[in-house]
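Missing here: one protein chain of the complex. Every other protein chain is in place.
Up next is subunit A:
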């Protein structure tokens, strides 16, 4: 291997690496939705896939830490959290919505859920302050 490619390898092994083929693609529904939103925006021509991977790689590079356990729901959570961070940044960069706006809507959804009886559809308006 060429020496300039050495990327500060973590000392620990990759625990439990031999992998089952039945591992889920997503561990939580929000991860699947974040993924689908990104694919959907790309297919609609909102951004090129290269623009997406560039944004995502930048977030990963800034937040990445070697994790002791590579094959867990916790790792998937950290990965898709970075994915969502990158997606929100791109949405902001394209002037669709900024962080404050997105946060307001997210908090409204949370209040709406708290105010909605279990089993009935959550209405966004129910969470407006």
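In the analysis below, a residue touches a chain if its C-beta (ideal position, glycine included) is under 8 Å from a C-beta of that chain, and two chains touch if they have at least 3 such contacts; residues count from 1.
Simple rule for what comes next: contacts and distances are computed from a predicted model.
Chain not shown in the complex: UniProt lists it as "nitrile hydratase", one of "nitrile hydratase", "4Fe-4S dicluster domain-containing protein", "Aspartyl/glutamyl-tRNA(Asn/Gln) amidotransferase subunit B" or "Protein HflC".
Touching the omitted chain from subunit A are residues 1, 5-10, 12-14, 17-19, 21, 23-26, 28-30, 32-37, 39-44, 46, 48-50, 52-54, 56-57, 60-61, 64-67, 70-72, 75-77, 79-81, 84, 87-88, 91, 96-97, 101-103, 105-107, 109-110, 113-118, 122, 124.
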